[in-house]
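One chain of protein is taken out of this complex; the other chains stay put.
Moving on to chain A:
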Amino acid sequence: MIRIERRIEANPWWTAGTLVAALVAGMLASALIVATAGADPLEAFRTLFFGAFGSQKAMMTTLIKSTPLILTGLATVIAFRAQIWSIGQEGQVFAGAMAGYLGSQVLSGLPPLLFFPGVILFGVAGGLLLGGACAILKTRFGVNEIVSTVMTNYLAIYLLSYLLAGGPWAEIGDGASYQQSVPLPAAEHLPLLFGTKLHFGVLLPFIAAICGAVMLDRTALGYEIKALGTNPVALGHKGTNIAKTIVVVMCISGGLAALAGVIELYGVGHRLKADNLVGLGYAGIIVGMIGGLRPLGTVLAGLLFGGLASGAVSMRVVSDIPASLVPAMQGIILLFVLCASVMARYKIVRGTAS
């Protein structure tokens, strides 16, 4: 007799196995969609793969596109591990870009060694404040964080729209503005790494992921975050200030998402504009989930999604396969991975119940 039993402890091999199976199943399901659309699935995957990882240049593009996704993914991991369902990453990315842009107005003219850390701190502070505000709403007034973070997303997006639509930061032409700031001067573009097209910011997600992993596994705060997620009552009895922990978690999460925004501004877009930011926060939630809510898993998921994004562009250019396949694929993979994460918690047992 074969039964399904809940695992007491996760088996890393089994978890990894279900994850790989989910990815493969997701690819197969996507291939079916391509085939029903009348295109060749092999051709689709080939162009997608070469566009993402097929050359040194493609890999650099993938890395640049992964950078914000990993950061917003990490923002998701920190919050979700504490069972704080913050979906404010989108607004925090905008807040990071806006606060970072404010930084350039204050710090303009400083030597690069002071300027870049300065504007990054400005940006991070923006997201931190937005996340912290939702945390205080939750701990003081019992406002559900899902509601408050969705609302602050709108606040941040419309604040940017106000600032750029004829507002104080708009680039004014002959008569009207075009929803964008003036471009940043070349001296304020993030420096490039060793003459490649990679900007300095691509290092930050990896540093952040390592710090995040160490923090979650090796520090008291990490223990408290995980305990907040599994049993807040017990954590309270232990003497931890739960309200304070919630505020800390949401500040870190907001700061990480904001880092994505400020890096996009100084490393990629080089002018403040919603087009360059939209969607990065929401995608981060999927990336964090697929990464199994683990920092290192999130790095891998972010690289996968960055690869899908850059592969999608080359698929549009090289082949005639509709690139809207890629968002569909992302959704399908997410569904399979979520199924796998449930599966990973169970085991198949042969024999009678003990």
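Annotations
Everything that follows uses one rule, which is that a contact is a pair of C-beta atoms (placed from the backbone, for glycine too) under 8 Å apart; a residue touches a chain by one contact, two chains touch by 3 or more; residues count from 1.
We take it that contacts and distances are computed from a predicted model.
One chain of the complex is hidden; its UniProt record names it "BMP family protein", one of "NADH-quinone oxidoreductase subunit K", "Tryptophan synthase beta chain", "BMP family protein" or "Fasciclin domain-containing protein". Here the missing chain is touched by one residue of A:Q83, A:Q179, A:T240 or A:S341, and it is A:Q179.
Among A:T18, A:T139, A:S253 or A:S314, the one in contact with the hidden chain is A:S314. Against the chain not displayed here, chain A makes contact via residues 61, 64-65, 158, 161, 165-166, 171, 173-180, 183, 268-271, 273, 275-276, 309-310, 313-314, 316-318, 322-324.
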